Structures are given as structure tokens and as C-alpha cells.
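A protein chain is absent from this complex, but the other protein chains hold their places.
Coming up: chain A.
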Amino acid sequence: MEKLSQDYRSAPFFDELIDHKGSPRPPAKQLLHYLESLPPEELEKRRQTAEATIQEMGISFTVYTDEGNIDRAWPFDIIPRTIDAQDWKIAEAGLKQRLTALNKFIDDLYHDQNCIKDGIIPEHIIKDSKNFLPECVGVSPAFGVWAHICGTDLVRDADGEFYVLEDNLRVPSGVSYMLENRALTKRVLPELFENDRILPLDSYPGQLFETLAALSPRKVPQPEIVVLTPGIYNSAYFEHAFLAQQMGAELVEGSDLFVDEDDCVYMKTIYGPERVDVIYRRIDDLFIDPETFEPESVLGVPGLMRAWRAGNVALANAPGAGVADDKVVYAYVPALIRYYLDEEPILKNVETYLCENDEDREFVLAHLDQLVVKPANESGGYGMLVGPHSTKKEQQTFAKLIKENPRNYIAQPTLKLSTAPILTDKGDIDPRHLDLRPFILQSKDTYVTTGGLTRVAMKKGSLVVNSSQGGGSKDTWIVDTKVTEAKGE
């Protein structure tokens, strides 16, 4: 490969690997040096290895289309994204701080609601939130923690600083792909792992297990932990199976469980009923218990809420935790951190306009061509308007939607999302926008993944990184540059 960085320019965006002068950033130095040493055919060969490995490992996700569900191979770019361990340390502290405050906030909402009484957050935001569940009021989950597993999306703006884009507190997915991306890279670029400056990340399943085990209502040496999946047709089924396997937990579907008259949850085994202590549920709140919520749901377990309220089973994440996973609440998170922790937020929020505020709404409607508009309660990048990439007609549609239901929309400036080089189909190196989803675990202790899942918009210029909409992903390296320097490289 020719000198990669020479003609590579990504300005005005911040590039993760190569600075605006075309020099490798310190954590990417060795990686780029190595890639440059490979002839183009070799690079192509590695790419093919990655593709074949993905097929063999069966790494897939499901896409819903008009023609039915398609199981697609995981789109993966072989060039890792690098982050300096020093930078990451700060982000990590910020993520822990954020989730701690969010959990205090959720616990407060379902108890005394001091944050409303003290005027930190307006009452109507909770009253109108479809994720606030009255059925959860007064329940006290262990450690006061409601969101045990959180996927927070981080982006870097043109200044290279991390910003929080959103917090996913319901059933965040992607962590298995983070682990598989690393496994893939080890097969494709094994030479680069010979020294130990790339921080390992395989401790996640163990940490997840510890986090869940700490929640067990029965204090037994081996609590029964299960992963509750909606089943094979869910787009994240691969991940559910992966995590259950990695944790040595049982992967169950709703029909494998039942709640008995003693308000305890049991699973149907070949030996008869066995008591379940902790359920890592990957089913949305409204489908977990047809007795309490959606009566038509066949995914859930009748009576599950009864068992949870009685304290006989732990649910992770707790029902109702999604109230903080709301793009309107998002705007208040810095204030919540100050309120609950008496600390300054370490990670910044992206500036957010709440369409329910008259002033903000006027501004949003006047600048639809420049802003990103998001519905407050959708995930997966659905129902979004990316202003600069939208047509007049799309803008008109959104103007109407916003006027009809202002509470349901927020807007943010179009960020100059950072980029990293990908290997294109033609074999060139070209910048693409990306984000980062680290995962944060909290119960007795708090843990943050080393890096996270990097998602890339594979289309040139595109800002949409969701795998359901043509996004791909990369391995994420947290590189200890101090070690490298000490070794004299």
C-alpha cells in the first residue's frame, strides 16, 4: 500500500486516525505504518478473510423488509478505529457519572419526585412520557439501580471532543458485535496484537454476569440467571444467544417461563419447574407481561410484573427505566448530574432544541434544512430528518409532524461527525463518518467497556450509522500510547 495518509484528507471533520496535515495520530501510528507495508493485493486478501470469517462465524443481523426478514452478514470494515487511552479514561469517568445520575433520577421519579419538586425538570415531561410506567411507582430495585445495562452513543465533533448523543436505557444492543469485531480483527490482522498496547475487552460477559448476579433476590451461591429473548426473528437474536452462551446463562423465550401462585418465576425444564432469580430481558417494557401491559403479547410472561413487584425476581433493565431514555429528558441530563451528584458533567451534551418550547420550536421550524430532527422515543435511527440531506418535501412533512406533536420532537445542530478511513470496494482508503457506543453496567459496581462499538456510515458523506440502514462497523482500539513510547516506538 502506498503512503496511506499522504492524500487522505477529511477536513473539516475530525479524523480519528489521521490529522489534518496527513500525519497519523499517535495511537494510530503503528497501525497505519503496518497497513502501508502491505501490498494492495494483501490488503484485499485480508478483507476477503474477514468476509469469509463473518460467514463462517455466522455473525448476522436481521433486517425487516417488505419481502420478509433477511438475515444479513455483519458489514465490517477491517481498518480499526483507534482512541488514545488517555482520552478514553476521561470519557469512561464521564459515562460512569452519567449513568449514576440517571439511575438516581429514575429512582427519584418512581418515589418522591424531588427533582420535580425542586424544579429541576418540568412535571409535564414525566406526565406525558409514554415510558413512565405508573405500575413501577414505589418499587425499590436493588442498589436503587434501574438501568443496569446502558448503551450511550458518543460522537466527536470537529474539535475532537466527545459529546453524548443519546443514552439507550431500555434494551440497548450491539455489545456482541463489539466483541465479534475484535475477534475478527485478531484473525485478519493478527500481527498487530503481538505487543500489548491495545487494551483487551473480552471481560464484558464476565462483568455482565457479575452485574446480574448481584441482583439476585435469593442469596444463593449460584443464582439462576436467564436471558429473555423475543426469539429468532428479533434483529438482535444473534446477540441474545451470544451473551447467554458467554455468560453460561440460559437463553429463554417467554413460553419457557411461568409465574406460579407463589409469585415466583419458574422455567420449564426437563426436570420440572426451576426457580429463576434474574432475568436479563431483551423484550420491550410493554411486551414483558400480557397480564399488566399489552394483553396480546405472546413474547412475555403473564404475571412477570407481579413477581418483580413482590421482589421475587430481578429484571434488568428494570421496567420503567426507559423514562430516562427520552430525547427530551436528555436535554436535562447535565442539570440532573449537578442536582444528584453535585458535580460538573464530564461529558458534554449536544445542544438540543425542545420543540415543545415555543422559542425553540420557532427556531427549529425556521432552520429545518440545517438541523437534525429526532422523535423523542424512537430508536434505530427511524423517523429522523437530517436537514442538510433532506428534500423540501421531507422538511414540510416534518414541519407538520412537529406542529402536531411538539412534545415528541427535538432538534440538534448537524454535527460534524468525526471520520476514520475505511477500505472501499475499489481498494481505496476513504474517510467515513462514525460514532461510538460504549456499554456501561451498573448494579453493585459500575463498569464501562474498553471502547465500545464503532458504527460507520459506509456511504460517502452519510451520517446514518445504524446497521438497519446501511451502516457498518469497525473494531475499536483503545491504545495505550504511553506503553508504546516507553518501548521506544
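Things to note:
In this text, a residue touches a chain if its C-beta (ideal position, glycine included) is under 8 Å from a C-beta of that chain, and two chains touch if they have at least 3 such contacts; residues count from 1.
What we mean here is this: contacts and distances are computed from a predicted model.
A single chain of the complex does not appear, and UniProt lists its protein name as "Putative alpha-E superfamily protein", one of "Branched-chain amino acid ABC transporter permease", "Putative alpha-E superfamily protein", "Heme exporter protein B" or "VCBS repeat-containing protein". Considering A:40, A:58, A:144 or A:311, the position touching the chain not shown turns out to be A:58 (whole complex). Touching the chain that is not shown, out of A:19, A:253, A:369 or A:394: A:253 (per the contact rule at the top). Although one chain is not drawn, the whole complex shows that of A:244, A:333 or A:347 it is A:244 that touches it. Residue A:269 is the one among A:269, A:405 or A:424 that touches the chain missing from this view.
Chain A residues in contact with the hidden partner, per the touch definition given at the top, are 55-58, 227, 231-232, 241-242, 244-245, 249-253, 255-256, 258, 260, 267-273.
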